[in-house]
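Every protein chain of the complex appears in place save one, which is left out.
A and B label the chains in the order they appear, each numbered from 1.
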Amino acid sequence: MNKELKIFAVVAAFTIALYWGVEPFAHSQMHAHVDGNGLVYDGKADIAYTSKDKVKAKKAFWADVKTIAALKGDVTAGEAGFATCTGCHMDGAANMGGVTPPILDHAGALYDKNYLIALIKDPAMAMNTDHKFTGTRTHPMGSIKAMMTDNQQIADVVAYIKAKKAGEVTPKEAYVESCGRCHANRYGNSTQLGETPKFKYKKDELAYQIKVLEEQDLIKAYMGKIPPDLSIIYRARSHHFLETFIENPQSQLHGTAMPRVGLSENGMHKVMAYLEETGDPSKPARDALGPWVLLFFVIFTILAYLWKNSLWRDLH
Amino acid sequence: MAKFEKASSIGEWLDQRIAVETLKKVMQTEYWIPKDINFLWAMGMVLAATFGILIVSGIFLLMYYQPHVDHAFDSVNYLIMTEVGYGWLWRHIHGVGASLVFLIIYIHMFTGIYYGSYKRGRELIWISGMLLFVLFSAEAFSGYMLPWGQMSYWAGMVITNLFSGGSLEAYGLVEWIRGDYVPAQAFLTRFFMLHVFLMPLMIIGAIVFHFGTLRIPHVNNQEGEDFDYAEAAELYKAGKVKESKVIPFSPVFLSKDVFVMGVYFVLFFYLVFYNFSFAMDPVNFDPANGLSTPAHIYPEWYFLWSYEILRPFSKDIGLILFAISQVIFFTLPFLDRSPNVAPASRRGLFKYWFWILLVDCLILTFMGKLPPTDPTFASIGLVSAVIFFALWIALPIITKLEKKL
Partner (left out) sequence: MSSRRDFMGMALGGFTALGGIGALYAMKKSWDPLPSVKAAGFTKIDLSSMVENKLAVEKWRGKPIFILKKTADMKKDDRDLIVGSDRYHLSIGLCTHLGCIPAYKPDDKKFLCACHGGEFDTAGNNLPGLPPPSPLEIPPFKLEGTTLVLGETGPEYQKMFDAGITV
């Protein structure tokens, strides 16, 4: 018996070493570990990893954001300013310069306050995609820079969004509003145009598909490629990767066209919940069944051991 | 024609026609197994059980899988994972089972090497076992193509390219294997056929053969002791079970197998429910894309040691060494010149040979998954590959020097 345990220990040690080598160790060597910034949008990483000539501008920009964040915003005054936004950000808006403006119904719940301030001040800087907008190319939302220049007004509008556009949001709404205009999710039955309706006639279905392709062409022209379908991105990347990537896309994929979305903690939680829902739908069933199956095999093993002992008892 | 008398029971009726009593004796109650064994002797039945589980889970996956380049990925990741009742369970069992079957195969192999269970009449057990290893490798590889993710596609691309033979530039052969210029529809369908029909058929045949090769030379024991089985069997049948050196396969030997299987299944299902990524690589959850290679590609862990033998050398040498490494284990019974059948611990230099081989294979496995760009890891890989071949060259010499026990 003693000898068997020793042999088992050797086999187990080699197996564990094998697992360690091909899993945790190999992955630690393949992917650089990136820490998040706790969903605090202060431009720290932007400044640290930008080219030399841009450091000064980025520092000044995020210092301004900090100044505005300290101002007390007036919700009532902000409502008037918000009207500027709804000119483009409305239900059923069409693609503008590569992307369809998102509806802002839950913007206060989904996005961080500092990020919203930064976004209104300079969208390309806030999204950390300013490297894309050189020369004559302007950000699709770039015009806001000229339309809203007063610091107090920015503070008011953000205060209004945080106070009045912060209703309870479902995981699916969070996904649709913050990711769904660029990323399709075919397991969630959605394209860049939203949920795909049912069609009785093939002709209608094809017409709709053409509309989707046209939208994708516009996005492709803007982003450089069609952003990936996120159906099972949850299993293709780790939870940690997705969180840090969404928080600051440049941190994991330098030079990517993906903008920073500026999710708040609540927004991130909801978006991740939806990605898990479409990407790993069997998790609740696994969690429910797992303990019972394991319990079964533990009892099975005990019974098998007792049976074996009853047969082997007289042999030695 | 044989004479048939009226049977008084179903058992008798069957016995008259297919000799079930004799069959039971030959296969179970009088199939003698040495008593001096440990749990490593249960790996054969653990493998048989795992193969059974792979077949059952595979049947349910096969009911919904669609071998078409446009539908394969979604039929696995959406249809089976979301729509089919317990589809996710079959898939996880199949994926984890495919990985664990190799863990057990390796344990089974190294047990055989350690105890010298491949010589003096047991050569065919070893060779048929190695044949099974090769068939299981082909089965695993063909199955890996089916989800048609990025790893499937690029593994298909790289592995089929090996058949171009380096400087031979046999690209015609590669295209013939694929049925296309790149892995595409024809490739997927033929590997689907191989995975669900031809390979399983050959594996089942090889398992029967493997079992058959065991019957005459008998299973080895912990000390490699050679004794008279007929005498030991008579002692057992006479009720002197303590004095006898054998036990019947069923139920005595089997009861221990079942216990070991129980322990194994606890681990198996823990992995199925809570830790399956090692067997279902995340990269393969990106759909196949012939225009973009993933940042890191590597085979499943059980192919890493031979993959690493391929990597550090120039194309032609790498291919030749890779090909040798695939078949070198077949030659073990003939390269081992020692007459001793005994555990490695009692066999002089062979003891060191065994442990160095085991650790070397482990290191090759580690290095096989690491990015080839790191010079330290690349050197370790090169040294380990050289050691691997040095060991096989040294084997006949050190075993020739071995003293007869």
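Descriptive notes on the structure:
The definition used in the following text is that contacts are C-beta pairs under 8 Å (C-beta built on N, C-alpha and C of every residue); 3 or more make two chains touch, one makes a residue touch a chain.
Computed from a predicted model, the values in this text were never measured in an experiment.
Shown as candidates are B:V46, B:L89, B:M199 or B:A233; the residue that touches the absent chain is B:L89. Touch with the chain that is not drawn comes from one residue among B:P217, B:P251 or B:P372, which is B:P251. Mapped onto chain B, the footprint of the missing chain covers residues 60, 63, 79, 83-87, 89-90, 251, 258. Contacts to the hidden chain, counted on chain A, fall at residues 296, 299-300, 303-304, 306-307, 310-311, 313-314.
As a working rule, only the chains that are shown with their structure count from here on.
Inter-chain centre distance (chain A to chain B, centres taken as mean C-alpha positions): 41 Å. Residues 3-4, 7-8, 11, 14-15, 17-19, 21-23, 25-26, 29-30, 186-187, 228, 231-233, 235-238, 279, 281-282, 285-287, 289-290, 293-294, 297-298, 300-302, 304-305, 307-308, 311-312, 314-316 of chain A touch chain B in their complex. Put simply, chain B touches chain A in their complex at residues 35, 38-40, 74, 77-78, 81-82, 88-89, 92, 103, 107, 241-242, 247, 251-252, 255-256, 258-259, 261-263, 265-266, 269-270, 272-274, 277-278, 280, 282-283, 285-286, 295-296, 298, 301, 304, 358, 362, 365-366, 369-371, 374, 377.
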